[in-house]
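All protein chains but one are shown at their positions in the complex.
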Amino acid sequence: MITTEILIIGAGPAGLMAAIHAAEAGAKVLLVERADRLGGQLIKQTHKFFGSKAEFAGERGMDIAEKLINLSSDISGITIWKNAVVLGIYPDGVVTISHEGAFCTVSPKKIIIATGASEKTMAFPNNDLPGIYGAGAVQTLMNVHGVIPAKRILMIGAGNIGVIVAYQLLQAGVEVAGIVEAAPQVGGYRVHAAKLQRHGVPIYTSHSIQSAHGDSCLEGVTICRLDEQWQPIEGSEQYIAVDGLCLAVGLSPLTELLWQANCEMKFAAELGGYVPLRDANMKTTHENIYVAGDVSGVEEASAAMVEGKLAGLYVASVLGHKKDSFTKEFQTAKSQLSALRSGPASVKICTGLSKVVLEEVG
Amino acid sequence: MRIVNHPILTFPKQDMVTFTLNGQTIEGIAGEPIAAALHAADVKVLRHSHGRHRPRGLFCAIGNCSSCLMTVDKIPNVRVCIEPLRAGMVVETQEGKGKIV
Partner (left out) sequence: MPSQERFAKGPIALFECMQQIPCNPCADACPRGAITVKEINDCPSLNEELCNGCGVCMTHCPGLSIFVVDYTYGKDAALVKIPYEFSPLPEAKSVVDALNRQGQCIGTAQVIRVQTSPNKTNIIWLSVPRELAMEVRSIHVMKGETS
């Protein structure tokens, strides 16, 4: 049995920040990541991030990933396991892990779960045809592996992921047939949509996909206009020939471990689905389990990084590792988070958070 | 298709290895996910579903969804979106649940 003070599950933006800040405070951290590399989904973000300097704004997500990965590797208090899949959290606090194919047991004092989220799909005829991908999947293929899966792609969903990935498709030389959005307006940042529009990409608001077509692979899709009640308008069908379709219709928190550990969960549509109840210090209803990032509610990566920092600092302090600067750093992180969430673009997130945060944030 | 010119990223040319798909030789980069090598070779049908034998392909690319299960070196249900490619691998389109030998 391996012992550690803090086990952090997931080495994306939240997990890396949690590890860095907990270890800097003096805690002994075991950071486990199921993939063969660190950074989570940051490594495929070729666009520059919003936010402020404290969240690395203006830098590309993949460069932020590199920075955090280097920081985490330089701190002696962090042990990193890649290819490490957490299998279970047992009532006695023991965590079982498949590490490089070998079964191990770990006994941590505290756990921070930062497992992120997975892409949602949507229901329409032939939605299982090869050539229909999650938008993030295409982002992984092209930005991490340098492979483009189609010549002409239609994007479903004009939230930030939809507009960002559509722009990255253009950058990779793929023709973007358009973006289809059921709402009457673009949900993503207007500046992202503007980048696409000035390159001639049509944005079909109040439209939805009706069906996909193809024999063994996708050959085209039929889209239609929606009325004010979001119902398809008969006769508005339009066929678009594409060999790729990206679904950017939201993410679901990857909460399996939290359910398994009996953390109290609550459904918050604004946060992507079931998320754990937690307090302002990221502690769940389980005495030793904390959360950070998308697993606690789907939000921007900048917020995930700050949540990771908060959780890391706090859990370290609970274990007696408190730097002199703790109070200041902790308060700064809290105000950073409330600043990020204070604008009109974050109203939905705040509504969701009000349902699951046990005390006022910030 | 592989990206050659990209405004932000660089993809240095790497040594190619060969593997087979249903007996046919295909090239790919060692260490990249099998699914990436297949997509670079324009192969999108990875399996046929067990109920209605419908073609299925890649969906999430990060090991979440199990849409991309193939038989690799006789082992069925391998998530090829995260399984690194090695020279000489024998990859097969999976029919249904695959055969456990």
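Order of writing sets the chain letters: A and B. Residues in each chain are counted from 1.
Convention: a contact is a pair of C-beta atoms (placed from the backbone, for glycine too) under 8 Å apart; a residue touches a chain by one contact, two chains touch by 3 or more.
Values in this document were obtained by computation on a predicted structure and should not be read as measured data.
Enquirer: Looking at A:S98, A:N126, A:Q197 or A:T332, which residue reaches the missing chain?
Expert: A:Q197
Enquirer: Quickly run down the residues of chain A that touch the omitted chain.
Expert: Spelled out for chain A, the touching residues are 47-53, 57-60, 170-171, 189-192, 194-195, 197-201, 302, 339-346.
Enquirer: Determine and list the chain B residues touching the chain excluded from the picture.
Expert: Chain B touches the chain not shown through residues 5-8.
Just so we're on the same page, only the chains that are shown with their structure count from here on.
Enquirer: Starting from the mean Cα coordinates of chain A and chain B, work out the distance between those two points in Å.
Expert: Measuring from centre to centre gives 25 Å for this pair.
Enquirer: With touch defined as at the start, can you tell me which chain B residues reach chain A in the complex?
Expert: 1-3, 5-9, 11, 32-33, 35-36, 39-40, 44-46, 49, 54-65, 67, 81-82, 84
Enquirer: Within their complex, state which residues of chain A touch chain B.
Expert: Checking each residue of chain A against chain B gives 34-36, 41, 46, 60, 118-119, 121, 128-134, 136-138, 140-143, 145-149, 151, 171-173, 216-217, 254.
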